[in-house]
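All protein chains but one are shown at their positions in the complex.
Our next item is subunit A:
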Amino acid sequence: MHSFGYRANALLTFAVTILAFICAIASFSDNFSNQAPSAQIQILNINWFQKQPHGNDEVSLTMNITADLQSLFTWNTKQVFAFVAAEYETSKNTLNQVSLWDAIIPEKEEANFWIQISNKYRFIDQGHNLRGKDFNLTLHWHVMPKTGKMFADKIVMSGYRLPNAYR
């Protein structure tokens, strides 16, 4: 009962249990943070809008993205992954989501940003339904913790529309 083996075993078990407990508490404490992020997206220009050779529509646009995601950071946050997606409906598909831009925000100071860029990923439809299409732009964020449960949510901004003709 007092050999080295028993003591080492008991110590190790206790250490692992305490560690697991601390991780659970750290993750649980994330539930108490007040999160009030804000964002605005403005489409500056539709650069071009064409039908690809294999029949799918493609758009290139330049956006102005302003966001303040600082309130999402807690002491248990490793990074926040933010991305902007275009959401729209077509006759064939009830929901289409196309990610246009994303960024990894490793620290709270970098979470209040303003950026003007053209879409990082290609905005291609399954088909050629985009002419005159109304769509929403959503800013999603995914909080990746140092340990424990991951949280995700989004802000939906509606009222954007694609031009009626190719250009």
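Note that a residue touches a chain if its C-beta (ideal position, glycine included) is under 8 Å from a C-beta of that chain, and two chains touch if they have at least 3 such contacts; residues count from 1.
Please note the rule applied: contacts and distances are computed from a predicted model.
**Q** Name the absent chain by its UniProt protein name; which of "Transmembrane protein 50B", "signal peptidase I", "RCC1-like G exchanging factor-like protein" or "50S ribosomal protein L19-1, chloroplastic" is it?
**A** "signal peptidase I"
**Q** Looking beyond the chains shown, say which of A:14, A:48 or A:121 touches the absent one.
**A** A:121
**Q** Tell me which stretches of subunit A touch the chain missing from the display.
**A** Contacting residues on subunit A, toward the hidden partner: 23, 27, 78-79, 81, 83, 85, 91-99, 102, 104, 106, 121, 126, 140, 142, 144-150, 152, 154.
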